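All protein chains but one are shown in place.
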Amino acid sequence: MKVSVFRKAHFNAAHRLHNPSLSEERNLELFGLCNNPSYHGHNYMLEVKVKGEIDPETGYVMDTKVLKDIIRQEVQEKFDHRNLNLDTEEFRNLNPTAENIAVVIWNALRKRIDKNLDMSIRLYETENNFVEFDGK
Amino acid sequence: MKVSVFRKAHFNAAHRLHNPSLSEERNLELFGLCNNPSYHGHNYMLEVKVKGEIDPETGYVMDTKVLKDIIRQEVQEKFDHRNLNLDTEEFRNLNPTAENIAVVIWNALRKRIDKNLDMSIRLYETENNFVEFDGK
Amino acid sequence: MKVSVFRKAHFNAAHRLHNPSLSEERNLELFGLCNNPSYHGHNYMLEVKVKGEIDPETGYVMDTKVLKDIIRQEVQEKFDHRNLNLDTEEFRNLNPTAENIAVVIWNALRKRIDKNLDMSIRLYETENNFVEFDGK
Amino acid sequence: MKVSVFRKAHFNAAHRLHNPSLSEERNLELFGLCNNPSYHGHNYMLEVKVKGEIDPETGYVMDTKVLKDIIRQEVQEKFDHRNLNLDTEEFRNLNPTAENIAVVIWNALRKRIDKNLDMSIRLYETENNFVEFDGK
Amino acid sequence: MKVSVFRKAHFNAAHRLHNPSLSEERNLELFGLCNNPSYHGHNYMLEVKVKGEIDPETGYVMDTKVLKDIIRQEVQEKFDHRNLNLDTEEFRNLNPTAENIAVVIWNALRKRIDKNLDMSIRLYETENNFVEFDGK
Partner (left out) sequence: MKVSVFRKAHFNAAHRLHNPSLSEERNLELFGLCNNPSYHGHNYMLEVKVKGEIDPETGYVMDTKVLKDIIRQEVQEKFDHRNLNLDTEEFRNLNPTAENIAVVIWNALRKRIDKNLDMSIRLYETENNFVEFDGK
C-alpha cells in the first residue's frame, strides 16, 4: 500500500531557448521570441512527488522537511536567481526547454531519494505551460 | 524516456443538462437546477496533456505554440461564447455534462495530434468539479 | 478603529450582453461574441467587504455566517444556475455587464447590512476580468 | 472507455504529529514544531477522484451532488472544526500525518462508492504539502 | 508619489473562538463549531502592505527581504505551529477571531516599520474568509 507525497518549491531564472548546434536562423524560426539573445525569464514552480510505503513509526512516506532540503540543495541553490544558459553547467550545451530542465532536475533529485521510493516531478514554466517527468 | 507537456486554455459557454430522450420530469429529477430551460453557464478551463519523447533538435516534446493553435481551432473557436446545446453540432443530441464535453474535446484534439504522442485532457467546469479523459 | 471583513461566494449563470434599446447591428458592434443571441456563461465569483468596528463581545465586525446567509438569499438564490437576461427581474431591461451586475448586487446586499457598516463588493466574471463597487 | 470525475471539499482541523508508542524525546526529534502538545492546525483541502464508464442516461460517471454528500458525511462531519487527535476515533492511536489521514479518508469513502468505480484521493495539508492515495 | 509594496507569509495555528468573560452557553451560541473546546485550526495567510516613496538609491520603498525577516520575527516565530489560545500571551484573554488576530499582528508589525511608511495588512483565515486592517 503506497502513498504519494508532494512538495512544492519555486525558483526564478533567466533563460533563452537556443540550440547551439543550429544556425541563428533556424533557432529563431524554431523558438521565436523565446530565442531572444538577451534572455527572458520565469518564476519556475517545481512539484516533486515521492511514492512509497508509510513508515509505521513516523506515519511518513518521507519527511517533507528532508525533501525540502534536498530540493533546496539540488535545485534552488543551483538555479534560483541564475541564468540557466550562462550560469549553470547543466544547460551550457543543453537547450533549457521546460522538458530538458525537468529531466535535469529529475536526475539530480533521483540520486538523493531512497531507491525504494518512486519519484516524478512536475515543472511549471508559467501558469499555462508545464511538464511532467517520471524517469521512464 | 517520455515527458508530458501540458497547456491550459479557457472558454466561456452556456449549457443546460438535458437528455432529450427523457421526459421533462425525469430530466428535472436527474439534473435539478442544472436542467434550467433558460440555461446557465461556466468558465471552462481545459488542460491538455501530450506525452512523448523529447525531440533532440528542439528540446520539445511538442511545440506548445502549435498545441495552443490546435486548441484554439478545435475547442475555443467552436465553444467559446457559445450555447453548447443550441449552437454546436456536437451537443445537439448529446447531454453536455463535463464528462461528455471531455470526450468530445478529446476526440477533436486526438485527430490533430501526432499518433506517436499520448494525449489526455482535464476539463474544469468549476474550481470544485472537473473531469479527466485519456481515451481508454 | 475599523476592520474590514471579506466573504466569497460563487454562482454560475448564463447571459448575453445586449442593450434592448439599440439595434441588432449596434449591439453586435459593441459586444461582439458576448452578444451571441443563444447566450454564453460564466462562473461568477463574488467578494463582499464589510467594514466597521469590532464588537467587543464577539470579536467580530459581523458574523460571516450571517453574511454568508445574506449572500445566499440575495445573490445565489436569485442568480445561480439562471439566465440573467431571461430569468431575472433585474436584468430584463438592464444589460448584464459585470459593472451592472455589481451595482445590482451591491444594492441588494446594502439593504440587508447594518447601516453602521461600510460595504463594497468585487465581482469576478473571469479570472482576468473583474469589477469593484462601493456605492459611491 | 472511462472518465474520471473530481470533486473538492474543505475542512479545518487541529492536530499534532505524535506517535503515542514513542518517547516524548523521540516524538520531538521526529516531528519538531509539528509535535507541539497544544496542537496547531490546517485548512485541509480534499480532492476525490472517481473513475468509471459514463452512464448513457445521465451523461454522468457519478452524480457529483451525490459524491458531495458522501464527502460531507464521511469526511466533513467527522473532521471539520475538530481536533483530529482528541475528537476522533480514527486518530486516537494513529499519528495524523497527511499520509495517515489520506488512508483513513480513502477507506471511509471507498465503502460508500460503487464497486465498479475506481477511487483515489488527494489531500492538501498546505498549498506546498500534499499526498495522494489510490488504495494500492 | 507613493508606491505600495506587498509581501505574503503563512503560518499554521490551532485556535477556538471563545470569550472567557461569557458563559459556555453564550459562547456556543455565538461561535458554534468554532467554539469546539478541543480547538480546530487554519493555514493563515498574511499579506503585509507598506506604502511610501521610492528610495532613489535602491529603487525600493522598503527591501522586502527586511520586511520578510520582520514578519518572520513578529508573526511566524510567535504564531506558527502554535495554539493561539494556549501558547500565546496575545490571545490568552482575547478571542482569536480573524479581526482580533489582524489587530494584534498590525500592532506588532507597526512598531518595526519606519514611521514614514503607511502599513496595512490582510489576513486570510480560509480562502473564503479574510480581513483587512490599516490601524484607523
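To keep things simple, chains are lettered A, B, C, D and E as they appear, and every chain counts its residues starting from 1.
Assume a residue touches a chain if its C-beta (ideal position, glycine included) is under 8 Å from a C-beta of that chain, and two chains touch if they have at least 3 such contacts.
Because the structure is predicted, anything quoted here is derived from the model rather than measured.
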Query: Which chains here touch the chain that is missing from view?
result: A, C, E
Query: Taking the full complex into account, what residues of chain A touch the chain not shown?
result: 10, 12-15, 33-34, 36, 38-43, 80-83, 86-87, 126-127
Query: So that we can see where the missing chain sits, which residues of chain C does it touch?
result: 17, 19, 22, 30-32, 94-100, 102-103, 127-133, 135-136
Query: If you put the missing chain back, which residues of chain E would it touch?
result: 1-9, 49, 54, 57-61, 63-65
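In this section, only the chains that are shown with their structure count from here on.
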Query: What chains do chain A and chain C have as common neighbours?
result: B
Field: Equivalent interface positions on chain B and chain C, same or different at half
entry: same
Task: Could you name the chain whose Cα mean is nearest to the mean of all protein Cα atoms here?
output: D
Query: A-B or D-E: which has the larger count of contacting C-beta pairs?
result: D-E
Message: On a C-alpha centroid basis, what's the spacing between chain A and chain D, in Å?
response: 29
Field: Averaged-CA centre spacing for the pair chain D and chain C, given as whole angstrom
entry: 34
Statement: Where chain D touches two or more other chains simultaneously, the residues are 127
Task: Go through the chains and record each pair that touches.
output: A-B, A-D, B-C, B-D, C-E, D-E
